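With one protein chain withheld, the remaining protein chains of the complex are depicted in position.
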Amino acid sequence: MDKLIYLDNAATTRTAPEVVEAMLPYFTENYGNPSSVYGFAAANKDVITRQREIIGDAIGAKGNEIYFTAGGSESDNWALKATAEACESKGKHIITTKIEHHAILHTCEYLEKRGYEVTYLDVDENGIVKLDELKKAIRPDTILISVMYANNEIGSIQPIREIGEIAHEHGILFHTDAVQAFCQIPIDVNACHIDMLSASGHKLNGPKGIGFLYIRTGVKIRSFVHGGAQERKRRAGTENVPGIVGLGKAVERAVSSLEERTGKERELRDYLIRRIENEIPYCRLNGDREKRLPNNVNFSFQFVEGESLLIMLDMKGICASSGSACTSGSLDPSHVLLAIGLPHEIAHGSLRMTLGEETTKEDLDYVVDSLKGIVENLRGMSPLYEDFIKKQNN
Amino acid sequence: MDKLIYLDNAATTRTAPEVVEAMLPYFTENYGNPSSVYGFAAANKDVITRQREIIGDAIGAKGNEIYFTAGGSESDNWALKATAEACESKGKHIITTKIEHHAILHTCEYLEKRGYEVTYLDVDENGIVKLDELKKAIRPDTILISVMYANNEIGSIQPIREIGEIAHEHGILFHTDAVQAFCQIPIDVNACHIDMLSASGHKLNGPKGIGFLYIRTGVKIRSFVHGGAQERKRRAGTENVPGIVGLGKAVERAVSSLEERTGKERELRDYLIRRIENEIPYCRLNGDREKRLPNNVNFSFQFVEGESLLIMLDMKGICASSGSACTSGSLDPSHVLLAIGLPHEIAHGSLRMTLGEETTKEDLDYVVDSLKGIVENLRGMSPLYEDFIKKQNN
Amino acid sequence: MYTEKVMDHFQHPRNVGEIEDASGVGTVGNAKCGDIMRIYLDIDENQIIRDVKFKTFGCGAAVATSSMATELVKGKNVQDAMQITNKAVMEALDGLPPVKVHCSLLAEEAIHAALWDYAEKNGIKIEGLEKPKSDIHEGEEDEAEEY
Partner (left out) sequence: MYTEKVMDHFQHPRNVGEIEDASGVGTVGNAKCGDIMRIYLDIDENQIIRDVKFKTFGCGAAVATSSMATELVKGKNVQDAMQITNKAVMEALDGLPPVKVHCSLLAEEAIHAALWDYAEKNGIKIEGLEKPKSDIHEGEEDEAEEY
C-alpha cells in the first residue's frame, strides 16, 4: 500500500523516532537489571526515577506516586481489583459508568462474580456522566468511584473535577482511566481529587507494553503482581527499562507540544466534522461537540455498516475504526453508542477517526472525498436504504 | 568504566542486536494495533501468531497455547491466582517448594491470606526437591503443584518429568516456573506433563517487559487481566508487538544455538568452578554439581559478606550477584541458601556468577585472579576470620 | 483476515440490485446484529433461476457471501439451489474467519427465504424447504469462550 492516512490514533500511535532513539541504548548497552548492586546496572534505577518525575510532573504528582505497569489494561485491573480487596472490610460497592473501556467493565463484571456490587451510571446523549445520578448512587458501603477521563470511542470528556469533589466529600476513593485523555488535555490530580489514574504509553507516541498507575500517597491498595521488590514493592517484575525510558520521553514530548499540537488537532477535527456534516446526508456526530478530545471524530452513517466502511476506506489507504479497536470481531454494536441512545443499526454504522500529530488538512480532504463515494456506494447496496427511499417516495 | 565482564545473566541479559533489529520496524512503521480491521494493522496479528508458533515449537506446544504477558512475574501470578480461583470448588491446597522465586512465594503468601493452604516442600542439600515428600504432601483437595524448572540462584535443575508424572497420576494441575530454564535446557511440555509454564524474555537475550505463559489446551484457568479480547480473551491489553517480535526472535536464536552455546557454557562453568575450588580456601559450591544450569556458578566464601564482595568486584569491572537480584537491599540472606541448609553467615557470603553467550575463558581467568585478592582482602578485615584463625592456632 | 476471494466479492460484488416484480424475495437477519440480506429471484416456468439480485447491509463477509450465493444459484433450478449450503458458499470463498461463519448461514437462509416466498406465491411445495426463521440469529449460541 502506498498511501497511508492513519486516523486511528485512539487505537494506537506511531512510536516517535526520538522515543525509539531514547530507548535504544537500554537494550544493548545499559541493559543491566536496576535491582543489581554494581554501578553499571544500578544506574538504571536513577534513570527510572527520572522518568517517574517527568511523568509525575505532567499530572501534578510526585515521582514516587507513579507505578509502572504493562499498559492501561493492567493499570485499570490493578486499580479496581486491588482497591476492592484492600477496602472490602469497609464495603463492596463500586460506582462506574456504562461507557468505560472493557478493561474497566470486564473487571467490574469479574468483581461482581466475586461478591461486589457495581453501579453502572448512565450518560446523557452526548456521552457525559450525570452528576446527580452519581450522587444518588453513593451508598455508605461505596468504596470506589471509577470514571474515565475521556471516552475512547466518542471522545466525550467527563466532569472529572466535579466527580473528584463528590468522591472527596464522601471520603470515597476516586480512580480515573485517563488512557485517552493523558497528554491530550491538561490533567491535575490534586485539583481533581484523583486518587488513582491509569495511562498507557502507546496512546501518546510512546511504546506498547508500558503504562502506569498513579497512586496518591497514602492510598492503601494491594499489589496486583506479587514477587520482587520492584516499584516500591507494589508491582513485581524486572523493570522494562527501555519501555520506561520510552514512556518518559514520550510524555516529555507530548507535554511540551500539548498546546500547539492539540490546538492544531482541534482545528482539523472541527474542519472534518464540518465537511462531513455538510457533504454527507443522513449522518450524526456522536459525542459532545465541545467537551470532546481534540483528536476525536465519530460519526454514524445511516443504512451503512461499519466494518464494510472500514474495509472500503482501507482500500483507499485510510485507517479508521468502528467503535473500539478491541471490540472488532464482535457482533454486538459498541456499548458506548448504545449508552448514548443510538438504535442498534445506527450504532453499527459508526466510524471513528482519531487524528494524530502528523495529520494534515490535505489528508482530511482526501478522506472526505473518499468517504462520500464509499457511503454512497454502500447505501446503493443496502436494503435498509432501499426501504427508506421507497418509504419516502410513497 | 572500561572493562565490563558481565556475569549476571540470570538477573538479565543483553538484548541481542538482531533482536532489536527485528523489533525496530514495529515501533515506527508497522505500529498498527493488531485488533484493527485495516490491513496495515491486521497484518500484525499474523506476525504475532508466527511468534507464538516459534515459541510453541521450542517447548513442544501449539502456538495457540502460548499467551503473552509482561514477564515472568505476571506469568507466575497468573498461573497461581487464576488456577486457584478456577479450582476453588475442587479444593484450596497448593504445593510448591521453599526455593521458588518470590514471584511464586509471595503469590502463595497472598493466596494463604485469601484462605488457601500452601505446602512448601523442602529440598536436599543440593537444592533438589524430594519426590517422596511431594507424594506425601498430596491431598484430595490439592489443586496445583508449582515447582520451578531450575533455580535462579543455585541453578539446580528439578526432576520435572517425575513431578509431572506424579501430578498427572493424581489429576492435579502442574505449573513450572521455567524463567531460568527456558532456552538453557531442552523442555518438552508433553513428556513432562506440564500444564502451565512461565518464561520471561529478558533472560534469553530478548527484551524486558515481555514473557509468556504456556497454558495447555483444555486447562481451565481464569483471566488475570480483564478487558479487551486479546490473547484469545485471556489476557487483555493492546499487544506489545515489538516486544513479542523481539521475544520470538530471541527464542529462535536461542533454540538454534542451544546445544553449542550451552555446551560451551558448561565447559566454562566447570572451569570456573574448578579454579575457584582449587585456588580459594574455605569456599563451598552451592547447588547440584551435575543437575545444574549450564551457566550457573554459585559459591559461598566463608567469613566474607556478599555485598562487599560485589562492590569490590564491581570496582574491577565484574558484574555478579549475591543471591537473587530482586532481593538485594534486603537484610535477610537468600531463602534458597537457607533452604539448602547453609548457616546464615555462610549464606550471606554467597556469590552468583551466571555466564552468557559472550563470556570467554579469558574473562573467567581475570575474574578468578580478582576474586582471590578480594576475598583475601575482605577476610583480612573480617572479625569472623580473625576468630577462626585464632581458634585454629589454639 | 479475509481471503482474496472474499475481498474480491466484497470489492466487486456480483448481482447487486433489485428485481422488479420478482418471483420471490427474501429478507433475513436483523439490524441489531448488524447484518440484513435481501435476495430477489427471477424464476422461470421451468423452475430455473433466471436471474438473482441482492442487497446487503452488513460486514465484508456478509456482502461477499451474498454475492457468492447469488453466483452459485444463478442458472440452477430450484431443487439444485436448495442444495447450496452455507458450507458450499464458504468453500467457494476459500473460507471465512470463525467469527464470520454466521454470514454464510445468513446467505443460505436468504436464498431459502426467497424460495419460500416464490413457493408461497405460486402455491407450490419445494422439497426440503422449511419456513424461514424470522431472525437468523435466533437460537444461535454465543460461541465465544468466556474466562
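Here are a few things to note about the model shown:
Chains: A, B and C, in written order; residue numbering restarts at 1 for each.
Throughout what follows, a contact is a pair of C-beta atoms (placed from the backbone, for glycine too) under 8 Å apart; a residue touches a chain by one contact, two chains touch by 3 or more.
Please read all numbers here as calculations on a predicted model, not as lab measurements.
Interface note: of B:57, B:133 or B:307, the residue touching the hidden chain in the full complex is B:307. When the full complex is taken into account, the listed residue touching the unshown chain is A:42, out of A:24, A:42 or A:131. Among B:133, B:162, B:270 or B:345, the one in contact with the hidden chain is B:345. In the full complex, subunit B touches the omitted chain through residues 303-308, 311, 315, 329-331, 333, 343-345, 348, 380-386.
Everything below uses one rule, namely that only the chains that are shown with their structure count from here on.
Relative to the C-alpha centre of subunit C, the farthest chain centre belongs to B.
Separating the CA-averaged centres of subunit A and subunit C is a span of 39 Å. Chain centres here are Cα means. That of subunit A falls 35 Å from that of subunit B.
Multi-chain contact residues of subunit A (touching two or more other chains): 307, 311, 329-330. Touching two or more other chains at once is no residue of subunit C.
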